[in-house]
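Missing here: one protein chain of the complex. Every other protein chain is in place.
Chain IDs A and B follow the sequence of writing; residue 1 opens each chain.
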Amino acid sequence: MAEITQLIHKYLRHNKKFPLVFCPGCGHGIVLGSLVRSVHALGLNKDDVVIVAGIGCSGRIAAYVDFNTVHTTHGRALTVATGIKMANPKLTVIAVMGDGDAFSIGGNHLIHAARRNIGVTALVLNNFIYGMTGGQCSSTTPEGAYSHTSPMGQLESAFDIVELTKAAGAAGVSRGTVYHVKELDALVADALSRPGFNLVEALTPCFTQYGRGNGFKSAVEMFRWLKDSCLPIERFEKLEDRTGKIPLGSFVRRDIPGLETRYAAMCEGVRRKKGGAA
Amino acid sequence: MGRNRVVVYPDWCKGCGICAAFCPKKVFAVGLDGKAQVVNEEACVNCGFCEPHCPDFAVMVIPENDVPETPEPAPTEAKEETL
């Protein structure tokens, strides 16, 4: 088992400042671990992997891993990822974003990335809050939850990331949590190996900015909450009372070639036609 | 039950307590210094929980039947000296 930690160390940039900038008990490090294990399991070459991150706590993940890493502007990770993938389809491009990043400021880019099915894997680290700016509500903050900008409780309803991305046409959509790491590893690896736009929502607790203000006593308690309230979709569907329960697993797996593949085919067709006519 | 070796890198551990709370054999405890300590190494059954769940890559479990190896020390130096 030691190989798990050793493996991660092989992918970390040791000339970067450690430990990670994240707060104690923040799940982001676990997602990073999942990402590294998935890349390793698929046997991808470090040179061919690109991490494109947005702004926020999740955005800081990129700097720590020894891939090609790009830390972009807030909400725009998918646009840069789209440019990279179209420019060089051979690369495995992974966009790492937070909930505010991907679904608030970057919501437009996300639905369009899903619609055009660009061959990028989106890893959305959903902690229900803007962590880096100090705990403001985001578009996934549950109704009624407290934050510095919803001090009387969030009035607006939250996005369901899975449903939204599914409706936008993504090739694959799944949800995991940092408590259910093995399953998360499998979901990330699956997303990485499939064509088209594949999104994995990873529920990752933020005790500092979300948990403390919403009745959790510690980060550990938030992990317990994940353990108790999340369950595989098959079991979730059999439940009579689903209140407070969150389904996990793969929700959509459609076989849609990535935009880069369809574009290349179109260009080839165009050139062949021209060649034939000449 | 075996003689698995359990190591915590204090420089990287942030004392979040996840290992201590969820280890089925109560191998860890968070000490007064805010770092996880291995308090019950003999009890470890190599269940596979703590390593992937430590958000800071600070735990390592070396199973008894593994060739004894010196774990790579976690570097603490912030930056590479520029030439």
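Methods note: contacts are C-beta pairs under 8 Å (C-beta built on N, C-alpha and C of every residue); 3 or more make two chains touch, one makes a residue touch a chain.
Everything below uses one rule, namely that contacts and distances are computed from a predicted model.
Participant: The hidden chain: which UniProt name fits, "(Fe-S)-binding protein", "Septum site-determining protein MinD", "ABC transporter permease subunit" or "2-oxoacid:acceptor oxidoreductase subunit alpha"?
Facilitator: "2-oxoacid:acceptor oxidoreductase subunit alpha"
Participant: Based on the whole complex, identify which of A:H40, A:H112 or A:R212 touches the chain you can't see.
Facilitator: From the options A:H40, A:H112 or A:R212, the contact with the absent chain belongs to A:H112.
Participant: May I ask which residue of A:L7, A:C23, A:A41 or A:A63 touches the chain that does not appear here?
Facilitator: A:A63
Participant: Please pick, from A:S58, A:T82, A:S104 or A:T165, the residue that touches the omitted chain in the full complex.
Facilitator: Considering the complete complex, A:T82 is the one touching the chain left out.
Participant: Identify the residues of chain A touching the omitted chain, counting contacts across the whole complex.
Facilitator: On the chain A side, contact with the omitted chain comes from 13, 15-17, 46-48, 50, 52, 62-63, 66-73, 76, 78-88, 90-91, 108-109, 112, 263, 266-267, 270-271, 274.
FYI, only the chains that are shown with their structure count from here on.
Participant: Using Cα averages as centroids, what's the distance between chain A and chain B in whole Å?
Facilitator: 27
Participant: Which chain B residues qualify as touching chain A in the complex?
Facilitator: Chain B reaches chain A through residues 11-18, 21-22, 46, 48, 51-63, 66, 69, 71-72, 74-76, 78-80.
Participant: Give the list of chain A residues in touch with chain B in this complex.
Facilitator: Answer in residue numbers: 1-2, 4-6, 8-9, 12, 14-15, 17-20, 22-30, 33-34, 37, 178-179, 181-182, 185, 218-220, 223-224.
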